[in-house]
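A single protein chain has been removed from this complex, and every other one stays in its place.
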Amino acid sequence: MAGEDAWTKLGRIDPRILYALLIIVLIIPIITPVGLPIPITDQTRKTYEAVEKLPPGSVVVCSMDTSGAAWGENGPQAVVVLKHLFQKPLKIVVVGFETDGPMLGQQALLQIPKGEKKYGEDYVNLGFIAGGETARAAFGRDIHKLVSRDFLGNPIDKLPIMEKVRNAEDFALFFTFTSLISAVEMYVRQLHAPYKTKVVAAIIGLGVPSIVPYYNAGQVFSILSGSLGAAEYELLTKMPGEGVRLSDALSLSTLLVVACVVVGNVAFLAVKKKRKEEKR
Amino acid sequence: MLTSGRGAALGALVIMVIVYAWLLNRASKGKVPRIRKMAGFDAIEEAVGRATEMGRPVFFTPGISGFDHADSPQTIAGLTVLRHLAKLTAKYKARLIAAVSKATVLPVAEETVRQGYIEAGRPEAYEPSMLRYLSDEQFAWAGGCIGIMHREGVAANIMVGNFMGESLLLAEAGYQAGAIQVAGTANRSQIGFFVTVADYCLIGEEIFAAGAYLFQDPVQLAGLGAQDMAKWIAIGAVALGIILNVLGIPVLVNLLKM
Amino acid sequence: MEVTSMSVLKRREVAVFMTALAGIAVIADYFLKVPILNTAVADLLRWGVILASFMLIWGTISMIRVHANVIRKKTPNQWYYSVWLVFLMVVFVAVSLIQGLAGPSSRWMYDSIYVASSSTYYSILGFYMISASYRAIRARSGEATLLLVIAVIIMLMNAPIGAAVWEGIPALGKWIVDVPNTAASRGYIIGLAIGAVILGVRTLAGRERGYLG
Partner (left out) sequence: MDFALLGSFVAVVLTLLIYSFLYKENRFYRFAEYSFIGVASGYWLMVAINNLQSVAWGPIIKGNYLYVIPLILGVALFARLSKGYSWLARWPVAVVVGTGTALALRGFVDAMFIGQIRATIAAPMNFDNLLIAVITVCSLFFFMFTVEHKGPIGIVAKIGRYGLMVYFGVLFGNHVMTRMALLTSRFIEIQKFLLRVLGLA
């Protein structure tokens, strides 16, 4: 009987104790980074190499389809990818089809080193375009007929970069930084299916399993998987940043979840077994 | 005139439209497809029965979405389940508490429950207090639901609709309250939590079969029939394609590239 | 005469007809190369974008109306929150009208209030994840057991420490994601697509009218 009590008690712990445990597990690696190794996945490498191999002057679109809530994962991705793009002789177009996107994109643009690049000539922020799937389709079709001003209010006809960017056929690579599986699926439908655009899905980790079939089918060019993808990209570009900083705490807290699942279930099964025995 | 590379899609679309129209026509003559057994829906009755035995209430929520969103079909599926549930609570004389998260859903849910009580032949037993509108805000609503589950000590917790980040919170609260739980959602990212916490689970598209399964709605049955036909086509295409692939005949792949 | 023609326009069927017309044009545009049609649909899509911005404005206005109501009725324990909400909204609109939406003040408010609180708000779920994993997530059936075993392998793969637990973890995890996960997820997608097509056909045929209110 005493044994059963202990197991039952173990299963009924005050959640606040668990919260405290989690806080400790998160704080330790933030204060003293452990520097656990981060293996680099094929998909991240593929993305990196694709950017490396782009011919000079290619147009790369970075669509910010994320929200403040998901910025913890999409932010590190966007920052490291933009940093990398700005080091290359490329033209960069930032846009957003979810309301929060362009503002977050603007924040990311402000915090990265821009080198020689000039606004309006080498990069531009086209701002938010409402309409979800419709907006994405219209954007791929003809940007100039759709949008007349950028995020800062400049007429886009006066921006030299926009002479090279007219429709989806001009996109060498299309990044979507997003928390939404549906956003990636919209690009598969509206950009890849009609124009064969190379879409890179920089999605929060949660979305990855649902995107893999599109990658497998070649409908998505590659995937950056959440903050881990950001960390890998940071290592490839030798610019460790937020992603790498996150990864230690991420490792330990994930292990804590595993431990909780295991202990919780052992207690559950023990109680179940005891009950069965008592019934006999 | 036809855009190249899209012929196969056009063909598939035309076939699906024709099949659907044909099944709708048959349904209007009373010929509907039969639907398979679904344990998740059947478990609702068991849950209500248990609640009656224990003399404790049944809790229901149709999820976080309203009607103005791409997820509205899930809300509608949830409300269909609610109508069935109301019929059962009326029949077994169990106490029903349904909490909605969107103000726009409240009047529809009220009408739904009233309808269920009328269908069960006990309109007098319906009370507006069975329905509670908690808040449009995600966690305020979820917190309200959790409060009800704990305070009222619900014996059954039935959740069908669109659930987001709060799915795990609600399921955990139901588990802690010792309720028998039936949960269903088409939000892929949350189904795993329902499978591991709830006793019965409706997975993905299963929830959209609510009207067809619980009320034998002919239009919905025809829709399900048409979807199944399309699935048979997909299965046939994959099977044939694999055989041809092994034999080294790329005819079907080329056909689909048309 | 005047009155009757107006009442015809009021009918739901007019809106249903507009839905069908727009829908059929957009579908035809994808499959047919007809320059007039393709240009017209390109314009129609841009109209859709314009209407979507109006819907966003409508959404905000409905929200203000809800809170204005709360304030007017002085709903207990609630109205002062609504006052605060409307106040912040007005301030944000004012500073962005003066300095532009990309100006420093609106960015400041956006970053320190909106991004900070919304990301914190959702990050709370991390805590709940811990308590639920311990207290509620159970291998209650064969299926749930399989799900949990897979979940544990994937978590160990995601945590760089996984390889230290067992060196086969990364390879096994990758195989699970690339093969069975891809397959089941693909079945799910095909099913989803079929469901969406049937629902779409029903909507365009005017048998699904919920959106018209």
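Labels for the chains are A, B and C, by order of writing; each one numbers its residues from 1.
Assume a contact is a pair of C-beta atoms (placed from the backbone, for glycine too) under 8 Å apart; a residue touches a chain by one contact, two chains touch by 3 or more.
Being a predicted model, the structure only gives us computed values, none of them experimental.
Asker: Could you tell me which displayed chains border the chain that was left out of the figure?
Answerer: A, B, C
Asker: Looking at B:R26, B:R95 or B:K231, which makes contact with the chain not pictured?
Answerer: B:K231
Asker: Which positions on chain A touch the chain that was left off?
Answerer: Residues 16, 19, 22, 26-27, 30-31, 68-73, 75-76, 99-100, 102-103, 127-130, 132-134, 137, 145-149, 151, 153, 155, 185-186, 188-190, 192-193, 204-210, 213, 216-219, 225-228, 242, 245-246, 249-250, 253-254, 257 of chain A touch the chain absent from view.
Asker: For the chain that got dropped from the picture, name the residues of chain C it touches.
Answerer: Output for chain C: 9-10, 12, 14-16, 18-27, 30-31, 43-61, 63-64, 81-82, 84-93, 96-97, 101, 104, 106, 108-127, 129, 143-144, 146-155, 157-158, 175-194, 196-197, 200-201, 203-204, 211-213.
Asker: Counting contacts across the full complex, list the positions on chain B that touch the omitted chain.
Answerer: 6, 8-9, 12-13, 16, 33-37, 137, 139-140, 143, 188-189, 191-193, 195-196, 203-206, 209, 212-213, 221, 224-225, 227-228, 230-231, 234-235, 237-239, 241-242, 244-246, 250, 252-253, 256-257
Basically, only the chains that are shown with their structure count from here on.
Asker: Count the touching C-beta pairs: is B-C or A-B ahead?
Answerer: So, comparing the two chain pairs, more contacts are at B-C.
Asker: Specify the chain with the shortest distance from its C-alpha centroid to the centroid of every protein C-alpha atom present.
Answerer: That would be C.
Asker: How many angstrom lie between the CA centroids of chain A and chain C, rounded to a whole number?
Answerer: Distance between chain centres: 17 Å.
Asker: Approximately how many whole Å separate the CA-defined centres of chain B and chain C?
Answerer: 19
Asker: Hey, what residues on chain C touch two or more of the other chains?
Answerer: Expected reply: 30, 121-122, 129, 131, 135-139, 148, 151, 188.
Asker: Find every residue in chain B that makes contact with two or more other chains and list them.
Answerer: 188
Asker: Write out the stretch or stretches of chain A touching chain B in their complex.
Answerer: Within the complex, chain A contacts chain B at residues 181-182, 206-207, 210.
Asker: For chain B, which residues count as touching chain C in their complex?
Answerer: Residues of chain B touching chain C: 1-3, 6, 9-10, 13, 16-17, 20, 67, 72-73, 76, 103, 136, 139, 165, 168-169, 171-172, 175-176, 188, 192-193, 195-197, 199, 204-205, 208, 219, 223, 226-227, 230-231, 234.
Asker: Which residues of chain C touch chain B once you look at their complex with the stated criterion?
Answerer: Chain C reaches chain B through residues 27, 30-34, 66, 121-122, 124-125, 128-129, 131-132, 135-140, 143-144, 147-148, 151, 188, 190-192, 194-195, 197-199, 201-202, 207, 210.
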